[in-house]
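Right, chain A next:
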Amino acid sequence: MSSPLLAIILLSPLVGALIISALPPQNLLGIRRIAVSSSALCLVCALGVILSYDTVKAGYQQQIYLPWIPSLGIGFHLGVDGISSVLVLLHGLCAFSGVLISYAITQQVKEYFIFYLTLIAGVFGVFLSIDVFFFYFFYEMAVIPMYPLIGIWGSDVKEEGVVRFSKEYATMKLTIYLTLGAVIALIGLLWLYVSSGSHTFDLIQMQQHLDNHPLAVSVQRSIFLLLLIGFGFIAPMWPFHSWSPIGHAAAPSAVSMLHAGVLMKLGSYAIIRLAIGLLPEGAKFWLPWVAGLCVMNILYGGLVAMAQKDLKLVIGYSSSSHMGYVLLGTACLTSLALDGAVLLMFAHGLMTALAFAMIGHIYDQTHTRYLPDLGGLAHQVPFIATCGVIAAMASSGLPGFANFVAETLVFVGAWDSHPVAVACGVVGLVITAVYMLRLVRGTFFGPALRSFASVRDASSPFSRLSYALLIGVLLFIGCWPRPILKIIDVSAQSIVARALRQHQPEPEPETIPVEWVKVPNP
Partner candidate 1 sequence: MLTLTHYLIVSAALFAMGIAGILIRRNILMILLAIELMFNAANLAFIAYARAWADLGGQIAVFFVITVAAAEVTVGLAIAILLSRQLNTLNADEVSRLKG
Partner candidate 2 sequence: MPDIHLSPFISCLSWTLLLAPLIAASAIWLFGIHRRRLAANLALTGMVTSFGCALWVFDQALRQHSHAFAWESSVEWLSVPGFTVSFGVLLDPLSLLMTLIVTGVGSLIFLYSTAYMKADAAFSRYFGVLSLFAFSMLTIVLSPNWIQLFIGWELVGFCSYLLIGHWYAKPSAAEAGKKAFMVNRVADCGFLLGILALWGISGSAASERTLHFHSLQARLPDLIASGAIPSSLLTLVGLLLFCGPIGKSAQFPLHVWLPDAMEGPTPVSALIHAATMVAAGVYLLCRSFWLFAMSPVTLSTIAWVGGLSAILSALLAVVEQDLKRILAYSTLSQLGYMVMAVGLGSPIAGMYHLSTHAFFKALLFLAAGSVIHGTHQQDIRKLGALRRSMPWTSGSFAIGSLALCGIPGLSGFFSKDAILVLAHERNAILYWLAVSTAGLTAFYIGRAWFVAFTGTSHGTHAHESPPIMTGPLSILAVLSIVGGYLGIPHFLGHPNETIHWQVVFTSISAAGIGLALSWLIYGRHWLSAQKLVLALAVPYSFLQRRYGIDEFYNAYVTHIQQRFIAGFCAWFERACIIRIGVNGIAWTTYYASWLIRLWQTGKVQTYALTFLIGVLGLIFHLIRQ
């Protein structure tokens, strides 16, 4: 029970960042090696976590508990259930391949890896925490390193040579946007803490307390709305999505990988874990609306992606479109759809990381991401082109990739409650195919261009490792989804069961504990 895996996962990048900060900035080799080894350690431990997850016992496992602020009921409580262990693995994969992709960074390498490893640690923290305080703590901690990462090492979004969105704009918008979302969620969390009267931030205890003393329906609905909007910002739920494509587009590719691959999943994860997990009545009331909004996500995001000419913007909008499926799966309150949603988070994370890695390589080599400028690159970069086709196909839900399984589960699970949304989702797959094929066609196919004669492929096995890793896992899960689904399902079942349980909230009005009763104005 007290295996140190989770602590290692959380601390390894932080320790890595600390060591790097002590190294001289000229020692590139050492810096990179430490980054790679710390993220590899995370990946190995994440694999260990998911392999050792006991689906019979279910629930939170590998727990670590340290009392932190006992007077407020805050504890440093780590643990994984089926859902988070899958996401931890996703993050481990994306982080490791992101660090490998980061070898392309040549300026201020030391600072880059410090921020990058902090970001990695923050995201791990969110997935591992089962204390609401630390959940929020790591959540915001993950947002802030994005600012320098995009601001310093990013690139402007250009159209026809004209800067459309500068990286300064993108990173400021992203940071403010996400912080805004975080604080809105924070309001909800504080309200929840106060009104539950449980005097604990511990998720498990809070859940037990709320089971025994359910909140009034109206309070649940209000808090749920706050959490939904707050976490919806990062999910990103339409119409709060506009930070994401531009942010992805401006970020350096390794950051985009992590961001689109994992960071965006924090929102839906938080909605599943906190909002649905703690506020069943709110979930019943608001989730149908979410189902409506996610149709907007899927269709609108896809259509906007269709009109983009910057490769990263295409993938950026496609991410916001695909997160619509995740939200759709979340919104149904069926274990099937929830399984699909979680698996889709996993699959989409890998797929989008692959896409951003590929685009990053192209951008590094050609110094452009503008679709009209590109073409025929399959002649020079056959390996990257293969990855591009694979990413496109995975993204449009080709069987054999995990995305297909996940989308099918979402559709199947959502069919009974939201057939129209499912129909729109299926149409969204067509739209995805349109822009992904357009991207592949415009970038890789067609006659070879002379201007790209010097473009190099990712030829060494080391540079291919991250691509191979991502594709391999996508294919493996896509071909053999049973084991991972089993792990997801045990947790999804319990969340859905909890949300659907018929509570009989007592009609007593919730009183807010104030230590002194107010004295009326004399």
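Selection rule, in plain terms: all candidates are chains of the complex that A comes from, given by their letters.
Definition applied: a residue touches a chain if its C-beta (ideal position, glycine included) is under 8 Å from a C-beta of that chain, and two chains touch if they have at least 3 such contacts; residues count from 1.
This one's a predicted model, so the numbers in the text were calculated from it and none came from an experiment.
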item: In-complex contact partner of chain A, selected from candidates 1 or 2; value: 2
item: Complex contact set, residues of chain A against candidate 2; value: 173, 177, 239, 242-243, 246, 300, 303-304, 306-308, 334-336, 339, 376, 378-379, 389, 393, 396-400, 404-405, 408-409, 411-413, 415-416, 419, 422-423, 426-427, 429-430, 433-434, 437-438, 441, 444-448, 480-482, 485-486, 489, 493
